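What follows is an incomplete set of chains from the complex, kept in their original frame.
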């Protein structure tokens, strides 16, 4: 399947890209970058470093939106470190970003392929995708589906008491995507918070006998610091890779088709994903909202794929 | 301890009153009524019926607010039936409500007792309490504590995808109470949804050899219909009685002192209780928010108390 990853790397974004690159089921057409965990310049450098780590500098990395549609930028350097890649930084990239803007790349790629052919994997704030949809409404029927790490139901929020980071940073963009009629698969905090990057799991990745495994282990070891401490768990959550993992083995995840809306009207709940899990409204069921996964099987899949490098 | 129950009975409200009446640790000074599950006239009749069932027509029932402060009334007859007491209706009351208005009763009772002497048990929309606090700000330091069934964190909402019924009906009142500096103990959906009124538990109450047990069993059997069906569980949640049960045995419940705010600014999330469970803000920890209880011990306590009638 053909996918484009829209991302703000971030260590777990990089792991997501690596999993896509190493998986034969997936053809990664390109990576588009956005300000989120770090600013878009750093995110673009990090994406290029990841492509080179994987030996795939040929796949285009397209720089995208510098800032959210309406709101002031918010980053997550308190989680990911100053560079977004702290834990195992990589050599400066030898390649450059594509001259094509992320929004143009998204539009062109989708329009050049048959309707439904392309899956968007959205693992950062959704500014690029929202701009592409606004600029070219035909994308609403041409994008096959959008698989996104974002939102929350029972876990409610992480960056604020009621909002998950990716949605909070650009709630207006998320609202545009959620109301677009594109089939959406959402991997929320409810899933990612069950996947602790425990010492044992990181040790397993570290022991993979190639250069990628140890780098990923070091990344996740750094990234977990903030949230493992916050939640008092052995390891932090594992966020973005669930999107690619769901594409590879959807049966590892369970959820429901439900209505999800984004709060954009009040600062107190700004960016909240309002999930009608119990169907109390009659609103259209626009999202496959996943709430559970087979935790060990997810880590088995990660380890199995990373071993292929 | 001296308590006043502010209530919109409702079968589970009636059980709450009965538990207070039969418990020697508690001195019930009076019951104040409010529109919520049913309108305030029906709620007042239901409170009077409950006092007579318990043989305590001497305790005053004071009629209170007919409608929420700002919003149009919303009821829960879809859960509680047209009368609020469907399942085991009781004879029409022989006694009358007190001539004193609920708000006046609340103010007078609190001001006539020493500071901190009175606990308010708030198990309906908080209109009366908000009006009393606005009318007499001294209550902010005179009320000992408010124990309330309201709000949600991981369970998020029941009447809407993001709001619990008691807060949703009068979110402005709830906001006034939560910002009042009164110590607040909140029994949210996170607790009440773990306490299924299963067939076995209802059978146990029904077998209590007095007239109260079977009535309570019949009430809960009716009340559970809507939510047991909605949630697909054996029995529905048990909501309001947790307030009095917490007063009797607080060790049965576990939670944290956290900041809780109420959304009043957006229709989408109107009445949401925004719970800063993970302490990501620096806001004052105004609520003891309970998230768990010992389910079997809670039902044991109910059965033990009802058996005393």
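Chains here go by letter, A and B, matching the order in which they are written, and residues are numbered from 1 within each.
Throughout what follows, a contact is a pair of C-beta atoms (placed from the backbone, for glycine too) under 8 Å apart; a residue touches a chain by one contact, two chains touch by 3 or more.
Since the structure is predicted, the reported quantities are computational estimates derived from the model, not experimental observations.
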Exercise. Taking the 2 displayed chains as part of a homomeric complex, how many copies does that complex include in this file?
Worked result: 4
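One rule holds for everything that comes next: only the chains that are shown with their structure count from here on.
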Problem set entry | Whole-Å separation of chain centres (CA-atom averages), chain A against chain B | 42
Problem set entry | Complex contact set, residues of chain B against chain A | 153-162, 230-231, 259, 261, 263, 265-269, 272, 274-278, 280-281
